[in-house]
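There's a structure below that I have some questions on.
Removed from the display is one protein chain of the complex; every other protein chain stays in position.
After this line comes chain A, so read on.
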């Protein structure tokens, strides 16, 4: 070894005779230095630069006029240093508070599981978002094993997600780390996030950090939009569905003042004006719809610790569904065909800002958003109109408690204001939530291998009083291959009984409810094991996880007690969900990524006095996703198959209680859905052709009593499978970068 060292030392002058500056870049991870690979390092005012390698080290040629060396890396603060001589430099980059969540992204893999984050988190980046037609957030999960997407009902086109087998409402939906798409946006919110606007999605399972609030019982889904200071200058996308769906998306970034002030403009328009009734039941498989959305956002970054972002978003949407003979402008009358019309108008705004003290040990962040949402709708003869005004603000102070950063503390205050006015049937209702809260979270990170995070918050609710939310997360990296995570936490949620369940109005049974606003409470526990091995020089990833959620109070949708009502009542008894998931990711052949996953759902709820399986939920889900790219990534092929297990259908109660003996109608059978897509890349644009559900599997009779929609048996809300059959589509993307 010594000889080798001498040989190396001797040869050193030959390789470094030109002036070369060496150094190492670290990231400050909760106060600890972590080598940071992939950092862009360049001489200011030139385009000569390098990137740091695996151990954070770099080498860069230094010319006589090169003095200011710039370090930049996504998720970290930009840094500049003055270089006088050729002494090795050491630089520590501070995480960007705004992007605090984002960690080093594996370049070629669309989805990956982080081993650094103490919370079990899946990250979906741009590469993965290209894999599916991906018109909006609801459709971005087609290739994802953890999130299920299903139709809420057979007529409105609303889609809902499930995480751990639990409805999307139990997951905290965030846009840019701020709660969003709730209340009146619950049912259609997922279609309000256009796929091409998104930069990445993070899905974390189990009760999340207290910093984000007292919600997130089952998990948290965060979507990041493209940033105005990103490389992309212009992006255009058009999409044609053979079923008559047309879509246009575009965004452009303008650098208003150097790299300090930039703005992004986003546009979305989609239209479905062709009537489709493949099932031939006289009802549209998907409503006619039109959505227009515009967003403008600004970013200011002085690269000296201060940053601010602000923006607004306007959306208008119209859906017209029901019987094919129902035309726009028709009155909702029993003498007319059955029709559904939903109009949504929404305005959103956000402001966030952050400052990092020069000593890099203290940071302050402020995040706030605002929304105003108005809904006018009718489902047959049922009218539902509502408006909601919401405001959210959160201030967090982050501080390292010691020099090494092994101990750090986040503390802050938050405020939620949410005001509802609703009218359904002949009832007018209003309620207002005002919730100030305080929170603190302590993180212990003595080494790279261990993180312990515990947080607590107290919220002072004007309707439900004071409540306390404890949360705990633990991560332990046993060795290079095995990481284990555990979490436990309490969660609360305000159920806006009508607005979240208004799709149930597509039924002849009248909704019956006791309170129009209600607090749900649950405990969540989870355990996850992530393993990474190198098998034939390629990474093999194995993941196993188990999550349990126990509800103390919950809103239960009871379709089984009354033949004339759907009852929305508080839980009386037990309600829980067990979710066990395994997934394997590997690249058996060069550039062919395979994901195989299986999840078992055990979701039970006490309905009408009996502990039963929650209806309309598949007992398991299997997923296989194959992604192949040719050399140089000129072609990309994707294929996904989902195996959905069977489940229970709510039993329709009969008047004389002689319930038809457990017939097939009480159970749906397992079914398989396949999607495939081919993408061809060109220099500035790419074209994709695909088919969703190409085996054309559809749920039979999604609309019960379709022949008599104003009669007593009409029900379009018992939906467990696809309503739409095969959908072939073609899309184009065009992008231009800043050079």
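One rule holds in what follows: a contact is a pair of C-beta atoms (placed from the backbone, for glycine too) under 8 Å apart; a residue touches a chain by one contact, two chains touch by 3 or more; residues count from 1.
Rule of thumb we're sticking to: contacts and distances are computed from a predicted model.
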Q: Given the choices "Carbamoyl phosphate synthase small chain", "Peptide ABC transporter ATP-binding protein", "Heavy-metal-associated domain-containing protein" or "Nitrogen regulatory protein P-II", state the protein name listed in UniProt for the chain not shown.
A: "Heavy-metal-associated domain-containing protein"
Q: Determine which one of A:26, A:637, A:652 or A:734 touches the chain that has been left out.
A: A:637
Q. Which of these, A:592, A:611 or A:728, touches the one chain of the complex that we don't see?
A. A:592
Q. Tell me, which residues in chain A touch the chain that this view leaves out?
A. 4-5, 8-9, 11-12, 15, 22, 24, 40, 42, 47-51, 53, 55, 57, 59, 61, 88, 589-592, 626, 628, 630-634, 637, 639, 641, 672, 674, 676, 681-683, 694-696, 739
